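Every protein chain but one is kept in place in this view of the complex.
So, subunit A:
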Amino acid sequence: MEVTEEELTVHKIILEQGQIFVDEIKIHELIEYELPDTPWEQLQIILESLHSFGLVRKRQTHDERVLYQARTKEIAKKLQNLDEREFEIYELIENSERKGIAKSEIQKQSKIVQSIVESSLKSMQDQQLIKEVKPKNKKLYMLFDIKPVDESLSRLLYNNGEVDTIVVEALKTLCYNFIFHRSFPKDLDEDGIYHPGYTGYATLEKILQCIHESNLITDCEAQESDIQQLVDVLIYEGKVVRIFSGVIPDSDAMNIMDTNQESHVMYMARKPRAVSNAWTPTPCGRCPYFKEECTEDGEISPSNCVFYPQWLNRGISMIHEVNKSKGKGKNVMDW
């Protein structure tokens, strides 16, 4: 049995709609141009035949409408070679879409024996119909050409659904250095700053360009969204601030919609010497027993604290060293 000319035209039209399910009524409207005066019953026959060839997926909605999504010819050809059980498994995997489906789940839903499921999965993998993905050590199966949902975040920063901390840290440092070098004027005093309204600070495009030029990344392309994520992390760490600059759109001008005129975002580094606090440098600030165990006259108390003498003695030995090198001075501490 061959696919007829008419059927191919309908398939092509559904395929043009992309990876979505199309309502049969809509299909009927769409084919009006190519195949005028096709009766409704005729279309039903064509779609049924397409479904039997594996060229479309069928889905019924709760209000009894039928939706169709086209598969490509190559996949349909491969599907022709599958037996009944394999096809059932394939449909399960197909329906799981980007989330993927575990082997145990397939067994449960299709009620097929484990050995057959395994062999079917194996053969379909060989045919490159489905693939195995392992987010967090749990094997999942999904269609071969689908991007898994976890990896869809970013291929650069994630590895098997987990954040690739080494890549993140390396790129973060690179971004920070790039931003830092463009945040302060070089030919002035060490405390120098740029005048307000200065527009030479680092922007996302420039950072991306720098990363491309550094040739650090070879196996995949760095996206602007990846860099945005990294810079956001730098902002959360308090190392970088976001500033808005550029043209403020005139209220009475007509070009408010013009994107070129909009203010754009730039990034400026903060100086590393941030505000300090007085609590953490003292022994109490880092004591593991501070909160609960240490009491005024308990088993652990400031009177028999082991950390204070250590801290005080370190201070004494430090002051002795300073006195040795500088000669006797007054022991005054700055506060």
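Here is the rule we go by: contacts are C-beta pairs under 8 Å (C-beta built on N, C-alpha and C of every residue); 3 or more make two chains touch, one makes a residue touch a chain; residues count from 1.
Everything below uses one rule, namely that contacts and distances are computed from a predicted model.
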Considering the UniProt annotation of the chain absent from this complex, which name among "E2 ubiquitin-conjugating enzyme", "Ras-related protein Rab", "WGS project CCBQ000000000 data, contig 00017" or "DNA-directed RNA polymerase III subunit RPC3" applies? "DNA-directed RNA polymerase III subunit RPC3"
If the hidden chain were put back, which of A:G18, A:P36 or A:P196 would touch it? A:P196
Could you tell which one of A:E16, A:E237, A:E293 or A:E321 touches the chain left off the display? A:E237
I'm checking contacts with the chain that's been left out. Which of A:I25, A:I45, A:A102 or A:V163 qualifies? A:V163
Interface residues of subunit A toward the undisplayed chain are 153, 157, 162-163, 165, 168, 185, 187-189, 191-198, 229-230, 232-233, 235-238, 241, 243, 270-271, 273-282, 284-286, 290-291, 294, 296, 301-303, 305, 308, 312, 315-316, 319, 331-333, 335
